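Heads up, one of the protein chains got dropped from this complex, but the rest are sitting where they should.
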Amino acid sequence: MSKIVHSVLPAIIMAVPWLAIPGAVLWGKKRPGAAKAVYVGCTAATFLLITTMYPRAMDGVVSVQHLVEVAPGINLAFRVDTLGFYFAILLSVIWLLTTVYSLGYIRTRETRYYCFTAINLSFCLGVAFSANMFTLFVFYELMSLFTYPLIIHEETEIARRAGLKYLVYTITAGAVILAALIMQYYYGGTLSFLGHGTLNSETISKPVLLIIFSVYMLGFGVKACIMPLHGWVPDAHPAAPSPTSALLSGVILKVGAFGIIRVLFDVFGIKLLGDLGVALPMLWVASFTIIVASLFAITQNDLKRRLAYSSVAQVSYIILGLFLLSPDGAIGGLLQIAHHAFMKGTLFLCAGIIIHETGKRDIREMNGIGSKLPITMLAFSVAALGMMGTPLTCGFITKWELGLGSIQAHRPYFIAVLLLSALLNAVYFLPIIYIAFFKGDPMDKLLKHETSRTMMVPVIIGAAFVVILGIFVTVPGLPYSLVKIVVKALF
Amino acid sequence: MNFSRMFHNLNYVVSALLFLMGLYTVVVKPNLIKKLIGLNIMETSVFLFIVSIGMVEGGEAPIVAEGVKSSQMVNPIPQALILTGIVVAVSTTAVALSLCLKIHERYGTLNAAEILGRGEP
Amino acid sequence: MENAVRSPEVVNSLLPAIALLLPLLGGLAVLVVGDRREGLRNLLAVVFSAAAFVCCVAMFPAVMIRGSSLTVTLNVLLGDFRLSVDPLGLIFALAASLVWLMSTIYACNYMQHEQRRTRYHAFSLFTEAATLGVFLASDYFVLFVFFELMGLLAYLLIVHNQTYEARKAGVKYIYMTVYGGLSLLCGILLFVSYARSLGFGAQAGSAFLTSSICFVVSGFMIGGFGVKAGMVPLHVWLPLAHPAAPSPASALLSGIIIKAGAYGFIRVIYTFHSGAEGVGGALVKHGHEAAGQVPVYMHNLHDLGWVIIWLGILTMVVGMVLALVQDNVKRLLAYSSISQMGYILIGLGIGAYLGAEGAIGLAGGIYHIMNHAFFKSLLFLGVGAVYYATHQLDMTKLGGLWRKMPYTTAFTCIAGLGLMGITVFNGFASKTLLHHSILESLEPGGPWLRAVDIIFLVSAGGTICYIAKLLSLTFFGHHRGENIHEIKEVPRPMLAAMGVLAAGVLFFGLFPGIVMRNLIVPVLGLFPGLDPESVHHLAGLQFYTGPNIVALLPPLAVGIVFFLVMTRWDLFRLRLPEAMGIDYYYSKTEVGFLRLCFRGSKRYSELRAKYWPMAKTTGEYLYDWWQALVKDYRRLSSAALDRIVTIPMDISGFATYMRARQFTGDIAYGVFVIAIVIAALTLTLL
Partner (left out) sequence: MPLAFAALCPIWGMWRRKACFPWSLLGVAITSFLVWSLIGKVNASKVVAYNVSGWRPPWGIQIRIDYMGLLMACLITGVGLMLLIYSWRYIVSEIKEERIPYYYTLYLLIFTAMLGFSITSDLFNFFVFMEIFSITSYALVAISGERMALRAAFKYLLMGAISSLTVLFAIAFLYSATGSLNMLDISSRLKSTAYLPVASVALILFIAAFAVKSALFPVHVWLPDAHSIAPSPVSALLSALVIKMGVLGIFRILFTVYGHSFSGLSSTWNSIAGVVAWAAALSIILGSVMAIIQRDLKIMIAYSSVSQIGYILLGITLISTRGMAGGLYNIVAHAMGKACLFLVAGIFIYKHGLRRIENLRGIGRTMPVTAGAFALAALSIVGVPPSAGFVAKWYILWGCFQEGQYAFVIVVLLGSLLSAVYCFRVVYYMFFTGAGRPGVGLDEAPFTMLAPTAILSVGTLFFGIFATLLLPSLNNAARVLLLK
């Protein structure tokens, strides 16, 4: 068993983003510079504080902190295991990037944007740090609700509709998760995460387990946008401002996947799921999502919609990897969380720059945009190549591990899904690159006109991460090393 | 139906009847005052019932005094209760009547249907 | 029989990594310097590619002579990212870096009339790094990484001109590359999982090579490598891409990059041979040899070789036939490349087919790879020079250039003769080897392979024919274009580059023995399953013998007949119907797929348009009803729902109801009271 220490650090870390709010509220109008500084400072401080937990995470030491007993047996408590740390550090990095980016991008209602982004960071960290399903659910729900202001930030009719759709989906999902939670508690007796499954098939009948499982999947599947439940994604992403889209795709969809991970590893446990025989249906559902969402993406002409559908497909990689129930598959699935976050984050941020600088959203109108925004489009291309799984980008590592995993699980035919999806990725990403760089009249050369540095830097860093994570995979501290520890503990 | 038992429990039957008559009045009559009267009928039925339970056949007044020795005393508690009950009922009626007055002042009618703006104008 | 193969000594050396890094750094340097200082940039490009070549040469003694394997392990990707140089990789790397150097030198002048020169040089160098990476990789994983990178980077070279043709070629190329990469990845994933190996060989004791899964694996791998190698039916990108790219890039594509595919084939065969070393394989081998049987893994290799041979024949014939009818010089050369890849595949296939005796087939294949690298890149550079001078690629509009451009003509002719396989030129040696190998395979192969012999003969004739056509139409006769007077010989650096390659052609042709002993035999020594005696035999093989030279005559005759016949009936202009080309079906599939997507989404919206009104009407109806309810409610300023459900309790509501039915009121009264009394009594007196 892993070593357990008590630490108040998670609680402190969660509190830090809240410090941004007074700054944003008080200085939002009068001294925007100070407000921004506080905002970025808080996000950065969060990141730095999380990094201090790194040694523990690498040693597999679990930090726990009991917060408050909400009801007898039901606690709000934090427990940072390696998986939680992995998720937390990832989301704080993505947050930092989008935070810096948003300074340049967000021009209206900054105060509200900063406040809610900071709050959401806190809640997302809460999900990552949660010690039991209840805590996870609490922060998950809060996060879901507080994302709404970000989605409708622009307050257009489209945004409003998208926001409404989002709310309907997530609130319903929340209710469904609640039902599953209650069932789990009633039948299983505990909600805690112990590093292995807490439900067992000896005391609980199989149908009940199946019901609990499927209800959980229905609930978390909405955030993780498994195919029939993905409806809000293609609307919310284009409607939201680009940094928010990056956050949505990069982190918030992953929170749903994180929920599924917890259900898989800490509620049911790998062995029980294997016995239940639910893995295969989930694999098919994920495969269906991957393929069909990719096909949908091909037909989209709105850049952000295409990216959104791509996210739907890519998040299902995580599900696919996890439900292979094999070590390599799990590594692939968990890696995909980080890798997709960087890739899709970069893509959305680039899309934001394109929209911000040229006002164009339709891919067909982007002829020669690469000569106008060379660095942006280069970053875009790198991330897009990553999505296709080109070697030396992080997407390749994911694909490789998933492929190995599917063979390890004696289901080699899922490689076909992966590869077909990569092909489809190529079909919908390559034209963008091609249009941007190679199409368009070279005579009619647009003036080079890159965007402001605050927006440029996060994009470059994101693209750099795509490559760094693809080359220096095994460097300690990067996702692979963390994921390896997680998976080693599990299998 | 056991009529002798019914007769034996006549107080139940009668008060129930009265209660229901009052209820009917409250529900059906459109005039607010009539509704109040119905309410009072209901009250009365309840009081009647309570008094009747305290009755002991051949009992005496429950006065504990020198020289009065009776094993057959009427139960005094119901009577005490009714006194309180009547006070409460009166106050309810008073409030209701004052409301009626005000309503009449403001609406110029006491017809429930007209007040609610339904039915004939 | 003792295993005579030298077990390679592993030496840690940074040289492979340096060889890889040099072009990479060069590319970056070129990017940094940029268009502002062209001279410096060109110099940097040449210097760095020369340095890479020198680096490869520096590895030569250790690898080829001492037989050690230079290895460097980098801690990137999944850890153990290992580059390792064995003789096979090294000869490819040498060829690649040499051709690259020449191409770079050539490009410095050639690219002057093109746009985006910095991009060209930078990405050419990047591609060189990736290509060297392919050849220096120590296992399939590393190989795949570089193979993919090479494929994607080469895209930049193909679309360089950004013309319509270039973009069209680029689209086809990139999709084929992606497909090939995925197929390869699939194969490699399966290989890694089932052979449980990190190197090119299967792990000792694994049952991989004897199980049927090895066919699946090699199938995927051939599907992946075949794309790059221009193997029919995966060749469709090639005839588009080569003409579209700038000539030095075409030289690289044809000279080296498609060889990376062939290299992959060799590695697959090598993997099968590794079974001889593995414990399980060795056991199987010894066990069966005692009974005079072929070991099981060899059996599988044999079947695989059979497939490769026929793929090679198909490639060879299709390439040859299509090359005959081209007018565009570069397209002709592109089809020629396909055809020549067919030769190579036949050689490799026979090498696999013959199993332990396959040394001669492999040697022929590898030799031809080397030769082709030289003469095909030289040909492309030559026609590039023509294009540089005339801006014309249609050979029917050229001619008589030999007077104006004597050196170019000479070099191109050397290359052409090499390609024809004429004695003294390098093609002679390799084609002789191939022919020998076909003859050797006749014995076990039977009548089918006799057909191969004939086809080989015919296509050798065809090759002679189209090269004759190319040379005669381009350089000889009289000029059919305009402005013959403005045509000048190309600048000296370009000539120098061509000259070096021409020297290579001659060297490989004149001294086949040296080449065999120093380059090919060490490579063959890698294959543990080969019979050492046959390898030894190859080392002492004499090429310039009477029968060999005589064997050249039939194809030459066939070629001349071809040429005469086709000139006589003007068959060079024959155009095959589109539907006979494989490309046609590719386009159909591609278009069909996109159409499927769009039609699917269109159908979806049609369906929605069809059924949506219905749903919408229902929804609207419900909504109207709801609105009416709300409105009604608001008008009556009391709950509509209340009214429905709670009439008896809603005081005024019930009153109104009763008033409306005044005459029934009394009856209702009676019924009401009686019913309730009965109910109460029943309850009371139960």
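Order of writing sets the labels: A, B and C. Residues in every chain begin at 1.
Convention: contacts are C-beta pairs under 8 Å (C-beta built on N, C-alpha and C of every residue); 3 or more make two chains touch, one makes a residue touch a chain.
No experiment lies behind these values; they were computed from the predicted model shown.
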From A:59, A:155 or A:362, the answer for touching the chain not displayed is A:155
Touching the unshown chain, chain A contributes residues 68-72, 74, 76, 134, 137-138, 141-142, 145, 149, 152, 155, 160, 163, 167, 171-172, 174-176, 178-179, 182-183, 185-186
Across the whole complex, the chain not displayed is touched by chain B residues 15, 19, 23, 26, 32, 35, 39, 42-43, 45-46, 49-50, 53, 75, 77-78, 81, 84-85, 88, 91-92, 95-96, 99-100, 102-103, 106-107, 115-116
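By our rule, only the chains that are shown with their structure count from here on.
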So, in whole Å, the Cα centroid of chain B is separated from that of chain C by 100
Between the Cα centroids of chain A and chain B the separation in whole angstrom comes to 69
Counting only contacts in the complex, chain C reaches chain A at residues 75-79, 115, 141, 144-146, 148-149, 152, 159, 162, 167, 170-171, 174-175, 178-179, 182-183, 185-186, 189-190, 192-194, 593-594, 597-598, 600-601
Per the touch rule above, chain A residues touching chain C in the complex are 295-296, 298-299, 385, 388-392, 396-397, 399-400, 403-404, 407-408, 412, 415-416, 419, 422-423, 426-427, 430, 434, 438-439, 442, 470-475, 480
